[in-house]
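Questions regarding the structure given below will be posed in turn.
Note that one protein chain of the assembly has been removed; the remaining protein chains are unaltered in position.
Chains: A and B, in written order; residue numbering restarts at 1 for each.
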Amino acid sequence: MSGTVPENYQSASEIVNLVTTCEISAVEILERYLNQIEEHEGDVHAFNLVTINEARAAAKETDRLIVEGEKLGPLAGVPVAIKDNLCTKGIPTTASSKILEGWKPPYDATVVKKLKQAGATVVGKTNLDEFAMGSSTENSAFGPTRNPHDLSCVPGGSSGGSAAAVAAGFAPIAIGSDTGGSIRQPAALCGVVGVKPTYGGVSRYGLLAFASSLDQVGPFATSVKDAAIVHEVIGGYDPLDSTSIKQAPNSFVQAIDEGVNKLKVGVISELMGGIDGITHEVIEQTNKAVSALSDAGAQVEAVSLPAALYCLSAYYLIAPAEASSNLSRYDGVRYGLRVDGASLKEMNVNTRTEGFGDEVKRRIMLGTYALSAGYYDAYYGKALKVRRLLAKNFADLYKDYDVLLSPTSPCTAFKLGAKVNDPMTMYVNDVCTIPSNLVGHPAISIPFGAGKDGMPIGVQVLAPPMKESVMYQVARTLEQASQ
Amino acid sequence: MVLAGYNEEMSDSISSEEVKHVANLARLRLTSEELGIFTEQLRAVLDHAKDVEALELDDIEPMSHPLPIENTMREDIPNPMLRPSDFLSEAPAVEGGRFLVPKILGEEA
Partner (left out) sequence: MNQEIFRDDWELIVGLEVHVELATQTKLFCGCLNQFGSEPNTNVCPVCLGLPGSLPVVNETAVYFAMRLGRALHCSVNRSVFARKNYFYPDMPKDYQISQYDLPTNLDGYLELPTGESIGIERAHIEEDTGKTTHIGTSGRISGSDYSLVDYNRAGIPLIEIVSKPEIRTIEQAKAYVSELRGIILALEISDAKMEEGSIRVDANVSVREIGEDNLRTRCEIKNVNSLKSLGRAIEYEANRHISLYGNGESPKQETRHWDEDAGRTRSGRSKEDAEDYRYFTEPDLVPLNPSKEIITRIDEEMPELPSERRGKLANLNGVKSNDATLLVERNHDAFALDAIKSGGEPEQVVKHLVNNLSDGLGALTTEALAQLVQMENGSEITSTQAKKMLGELVQKGGIPSDLAAELGFEAVSIKDLENLVDQLIKEHTDEWERFCSGDTKVQGFFVGQAMKLTSGQADGKAINQILNERSTSK
């Protein structure tokens, strides 16, 4: 196994301390990370673009503010990698698609704006499965990202570039988006922390939509605390996003060390062997996490989430349906790629046929079919009912339990190319993460041991909507147990 | 309860003709080879989706959104707008400040 993972990580909170107390400059911090990128990016390919000049200018500005004695934000001088489906003003934003190659948005996503305001230094745009559709980052028009723990393996996806960037020490924190597990699954496969916040907790404004009712932006970090800090920075109400929650919680760090004593934790049986395809070693590690929580004073019990069995079906109708509509705008008229044609329609068809990769086409067609007259009720309509059923299942469980626990990914990182030809096999990777997206609940993946091949395994803590505080408490306990 | 015959009705989930139609609706062109592959793959996903037929869903309200929130609105107050130079430079073809598209067939307007 050949990897590029550094021996230890420096946490974001540590960097902020060093930078704000002038022990080290933001520029020096940045250069360290740029060096690491310089050295290993060729192997990992975490980035679509490293914004060296803009990053240096931003770090310099941070240092200037410190010298002038200005009050700095909670991420002062912290380099951050941004998934390339979040708009960055004047910086190409491609969603790893040929159809948007080189497109420079005239605005920053709300999340990017908030990170900059908090003093973070954007180091680049990370690779992803095209339009966030995939679980391995192999569906990128600009080539796959490799897992820093083993370069012959995938980093997971779709936010594989962000997960790999943090795992490879290219940035202490990164931002991803999670529609069916796209933050948590690559976090698990790359051995870092990844959070999908409550739907509506973090603004989607400026996130290139995949499936609008499922998409949520969230952080990657090397520690639970760092993830919570970033979550506090990027979260909160945004008047530009109608689905943003007005009273979204934004204090997670405060209670992070309160432990799990007396908390009730349910372990989802369906994801512990009830569904085929979840590997033994993953279940084994999750059981160790269960013991760790019991040891820390939590009351842990096996519970049933019956609708979990049908989530994959519901998800692979709902997400493509919304995607088919969201991706219509890439038509060659206003921005991005145009492949000319004799008529408007021909131009549209040429552009989309050349501009989109196979997985995107597959999902657009699937979604178009699911929504079309005559099939709507049989497919999309039923999927929406499964979703309601699932929400009821969760609501029942949360009457008795504070959080739920499950594996994050059914298996450790697999080899590049192993699953690309069989979409259904690839889709099964999301089986543990999808339920939270369908109901809009928060969930976190924490590294918890490794498989026989030495590749990281993640466990997932699920919490009721807006109850991230308790989710972080449990995650922090698991983090401590795993160290 | 699973009704007898219902599975049959949906058994041949999607035909290559339908895939062709759907591709056209979505402004995509498929080679005949692609058509074969995509049909098979879409069928696999749709066949898998048939597992939900085991559920009794008649009395369940569809849920199209995870949030129960309502009435999010904004005041009728102007915001800064973009300058044409902010976005026309990104457009594939422009004439006189407008986006240029090839001729539109098949419609009178």
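The working rule: a residue touches a chain if its C-beta (ideal position, glycine included) is under 8 Å from a C-beta of that chain, and two chains touch if they have at least 3 such contacts.
These numbers were taken from a predicted model, which means no experiment stands behind them.
From the set A:P105, A:G266 or A:P447, the residue in touch with the chain omitted from the display is A:P105, counting the whole complex.
Summary of contacts with the chain left out: across A:N250, A:Q299, A:S325 or A:S482, the touching residue is A:S325. Shown as candidates are A:I91, A:A168, A:L207 or A:M471; the residue that touches the absent chain is A:L207.
Although one chain is not drawn, its touching partners on subunit B can still be listed: residues 24-25, 27, 64-65, 67, 69-82, 84, 87-88, 95-109. Subunit A residues in contact with the hidden partner, per the touch definition given at the top, are 86-87, 93, 95, 100, 103, 105-107, 109, 204-209, 211-213, 239-243, 321-322, 324-325, 328-331, 333-335, 344-345, 348, 368, 371-373, 376, 380.
Quick note on the criterion: only the chains that are shown with their structure count from here on.
For the pair subunit A and subunit B, the distance between C-alpha centroids works out to 23 Å.
Contacts from subunit A toward subunit B in the complex involve residues 103-104, 106, 199-200, 213-214, 239, 242-246, 309-310, 312-314, 316-317, 324, 328, 331-338, 340-350, 352-353, 356, 361-362, 364-366, 368-369, 372, 378-379, 381-389, 391, 423-424, 427, 438-441, 465.
Of all the residues in subunit B, the ones that touch subunit A in their complex are 10, 14, 18-19, 22-23, 25-29, 38, 41-42, 44-46, 48-53, 55, 57, 60-67, 69, 72, 74, 82, 86-87, 90-93, 99, 101-106.
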